[in-house]
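A single protein chain has been omitted; all remaining protein chains appear in their positions.
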Amino acid sequence: MLNWQELTQSETAGTGIHRLDPRVKITMLIITGGLIVFLDNPVLLAILLAVGAAGMLIARLTLIKLKVVCVVVLLGLWGTVFSQALFYEQVPRTVMGTLISPGTPVLGPLTKGVYIYREGMLHGLRQGLRMATMTTLGLLVCWTTDSRLLLLGLVRMRLPYSLAFMTVTAVRFIPVLLRETMQVVTSAKMRGGSRLSMQLLSPILANCLRRAGTLAVAVESRAFRAQDRRTYLEELDLSLREKLFLTGYLLAAAAVVTCKTSYFCYQYGLYYVSALRPVYEFTRVYL
Amino acid sequence: MTRYKRILLIVLVIVAAGGYVFFRGSQEIAAQVEFTGQGADILLNLPQEVATVTVTNEAGRLLSVITVGPGARQKIPVFIKWEPDKQYAFELALRDGRGVRLTGRTPADELEKVSFVLQAPYGLSRTDSTGVVPAGSAFTANILLTSHTDQPVNVLLDLVIPPGVEVLSVPQGMQAEQRGGVQHIVGRRRLAAINEHWNEQIVLKAAQEGLEPVIQAVANIDNGREQWQMTGHAAVKVATVADIARNIRVQAVEVPVDVTGRSDPKARSGSLVYAPASRLSSLAGGKGEHARLDDEPFTYAGIQLSNDGDDHVLALVTVKIIDPASGALAPVFVSPAHKNAGLGYSYGVVDLAPHAFSQVILPVYLNENSAFGGRYKLQAEASVFGADQVISGADKEIQLITRNDRPVIITLFMAMTALLGIGWLIWRQEAALARFTSKELVIISLFGTVTFVAVNLPETVLWDMARAVLGPFSFLVTGFFNQTVLYALLVALVVVLPHPGAVTLMIIVRFILNGFILGHFTPVQILTCAVLALCLEVALYAAGVTRKREAGPDTVGKVALLAVACGLVDVVTTYMNFMAYMTLYRLFYAHWYINAVLAAGFLYTAGGAAIGCRLGSTLRRTALD
Partner (left out) sequence: MIEMKKFSFWYPGREAPSLDHVSLTIGTGEFVLLTGPTGCGKSTLLKCLNGIIPHLSGGKSQGEVTLGGRATRKMTMAELSSQVGLVQQSPDDQIFATSIQDEVAFGPENLCLPREEIENRLAWALQAVDLGSCRPGSTAALSGGQKQRLAIAAMLALQPRVLALDEPISQLDPQGAGEVMAVIRKLNREYGVTVVMVEHRIHEAAQYADRIVVMNGGKLVFDAPVREAMTQAELFVNMGLRLPETVEICRRLKRGQVAMTVRETVDILKPGGFKKRAPSPVGSMPATVGAPVLEIEDLFYKYSKKDRPVLNGINVTIRRGERVAVMGRNGAGKSTLLAHMAGLLVPRQGTVKVAGAIITHKQKLPLGTVGLVMQNPDLMLFQSSVRREVEFGLRNLKTTPSVMNERYSQAVQGLALTGLQDDPPLSLSRGQRLRTAIAAIVAMRPEMMFLDEPTTGQDKRNIENMMSALVDQVETLVFCTHDIETALAYATRVIVLDEGCIAADNVPRKVFADASLLDRSGLKPTQSWLVGRELGLHDVFSPRELEGKWIC
């Protein structure tokens, strides 16, 4: 079995990617998340994916993590390929196989036949690149940044501190609750119970309620939420380079989004300006 | 050309286009008026965006103000009733504020009492030209007499068939005669009322190529007071199909065009957008399914043909839109059974003038029941009328875009919810959470941890495995964790902490946890979390769980209500989730599949919520030591 803690913990190796301000990483993630939604060109999506993969190599992640990324990304791609192979609804489409023929009783008339389409698999592969990109970048960020730094970043981006506190607490108790869950499952099994029984949740949750009282007293004794404001031990400073980089990336993404939006409007006949024809053409061919 | 140069070129084009738009205002506008049967056409030297056209007569009386739709046009038809030999003034108001005034005098000639037309082969637009017919194939001579007076006239028609031409059928009421070795076809008719027609078609055949027979028709007309004679000639050239074909080319195919053959500058050539009427608007507007596109052409295809020969050629043009994979007619573009003689594709006959380009405009029908977007192939083919052989053709790729607004609108709604939610948190800061005590916050975050441990961790392993094996049907397996356990925990939380907002906080914590620990940080997830929080809060409040703080859902009825409410929330959010995937990731899902997922989700969720009620009410009794 894979040790999930080893896989989920960030590494402290000091590459440039590790040292980036967490806000830069979060912002990049958000911008990229928006960008991939707008991009259609599989080449560009593949480039973004490659950038993520390159980042992982530069950050010198351990082999096991790289393997995990590969498995997760490939499984994700396979998932979209699988579903789109069945559900592709564009012409042309070539039937490669039949899962449910329309003549099958019950399922046949219900589904009007389920086929495997070749073009659907390709479409799934192209569209799956989006999710693959986000998975890669998401894992890159969470493996190269301590989760407390990420939260600190979010707080600096105006996430209410209480939410950050809640998240830290949640993270802190993951190993504890995991251990407790194992114990509950073990003790149930020793008495002939099933590991999937929902009843097993009640001792875990009851323990959480008891624990919450203690923890609340512990933090309230330390002036938690006694004032609206608070200071922070750790400072985060954006370097000029980081600022420039972020601005550049943001502008590029905004340009792409603008082009794409105007193109969609044009394509769907919502809004058209003849002067933008070159933009439309550029968008159609390259984005 | 390298990619770099291409990009440079595109940049230059953009700059040039900008410059053109900026400077074109200074160009002169030239225009002229051409009076037609229905009114007049205003012809401009350049396409212009015209807003209105105002027409006045000699006396300055306003006859009509025509509002012109958006888009640049070069020809503007104006429908007015004009009198002969009068001056009319046209004032054009352009959208950029400029104006043009032009005047025109209507023609003075009076109409004949009876008009007479002879066409051979039938279909030629002009009567004074020579039409080519393929040797050995049938063609038609068309005779049309129209009375323009209300005085009755008697007409004696005499059609002279030259040697080398064989009569295949004589219309009823006419007789074939031989006079002086020449074949005549004779008939009589009385035209009693104004606009009464006499129209006859005589099917002929010219067997030998190289001949140039001239068909002559003489109409002797008597209205009781006076008699006169009108004659018509139709020169026909008989040639082999191969000879004709040499000169005929399908030059271009333009889709979409309007009924007059103009292409819409807004639409990209070859791309068709189909927007199905939403059920909502059909409810509101009462536009039922019966009034849909089936009878009306969806759009038109303009096929441009050239004729390099010296004679008119009558051509049959067909437009077939096929599925490129199978080569068969694409079901979506098959014309309705009662159109196009049930052939399934459009066709038309066009007279190709010598040394000229001609355009034929054919309707494109769309069958809404099989409107799959995608790439299709339009095949335009021309054959000489009367001969089956295709002499020229051209293909054009058609992109059908089925515009489905619902996923887009739902995704936008989700995005708005997410933005408002995030905005509210950012704006209100700590005040947003002030209603919760620290202990409650801790309880929520610990429930979040339990969700993570009991749902997300097993899910990541199980989900991937199930997805690999079951593909899209993995929901049947993962639903237990995804929905049953998740909703059991969510509901247990609100039963323990019946405050509005508790569920939202837990969803947020769970989202951040997921992002920070598993790296799941995608736009769709943000949207999903936002609507899940919104829907759950509404449902829990409506079901009374977060409204009445004292008693949890203690009766079977309340539990059932809550279970159904949660089930519905899952149905709604899962549906929205599909819409977001369709919009943001361009994925396809079959209707039956979505329905199956929703149904399974409802059951899994309702079960989970019911379990959560029990769990929650037990937990309320937890001894806190």
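Letters A and B name the chains as they come in the text, with residue numbers starting at 1 for each one.
Criterion: contacts are C-beta pairs under 8 Å (C-beta built on N, C-alpha and C of every residue); 3 or more make two chains touch, one makes a residue touch a chain.
Since this is a predicted model, take the numbers as computed values, not measurements.
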Omitted-chain contact residue, chosen from A:L45, A:V171, A:V256 or A:V279: A:V171
Chain not shown: contacting residue from A:W78, A:F224, A:Y249 or A:Y268: A:F224
Among B:T106, B:Q429, B:N595 or B:T618, the residue in touch with the chain that has been omitted: B:T618
Sole residue of A:T15, A:N41, A:T104 or A:Q199 that reaches the chain not shown, by the stated touch rule: A:Q199
Chain A, residues in touch with the chain not shown (by the definition above): 3, 146-148, 165, 168-169, 171-172, 175-176, 180, 183-184, 186-188, 190-193, 197, 199-204, 206-207, 210-211, 214-215, 217-227, 229-233, 235
Footprint left on chain B by the chain that the document does not show: 437-438, 442, 614, 618-619, 621-623, 625
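One rule holds in what follows: only the chains that are shown with their structure count from here on.
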Chain A and chain B, separation of their C-alpha mean positions in angstrom: 37
In the complex with chain A, residue positions of chain B that touch it: 10, 13-14, 17-18, 21, 72, 265-268, 271, 273, 275, 323-326, 330, 332, 372-376, 400-401, 403, 425-426, 428-430, 432-433, 437-439, 441-450, 452-454, 457, 464, 467-468, 471-472, 480, 484-485, 488-489, 492, 496, 505, 508-509, 512-513, 515-523, 526, 584-590, 592-593, 611, 615, 618-619, 622-625
Of all residues in chain A, those that touch chain B in their complex: 4, 8, 29, 33-34, 36-37, 40, 71-72, 75, 78-80, 82-84, 86-94, 110-112, 114, 119-120, 123-124, 127, 130-131, 134-135, 137-143, 147, 150-151, 154, 158-163, 165-167, 169-171, 173-174, 177-178, 181, 196, 198, 201-202, 204-206, 208-213, 215-216, 219-220, 224-225, 228, 266-269, 272, 274-275, 277-282, 284
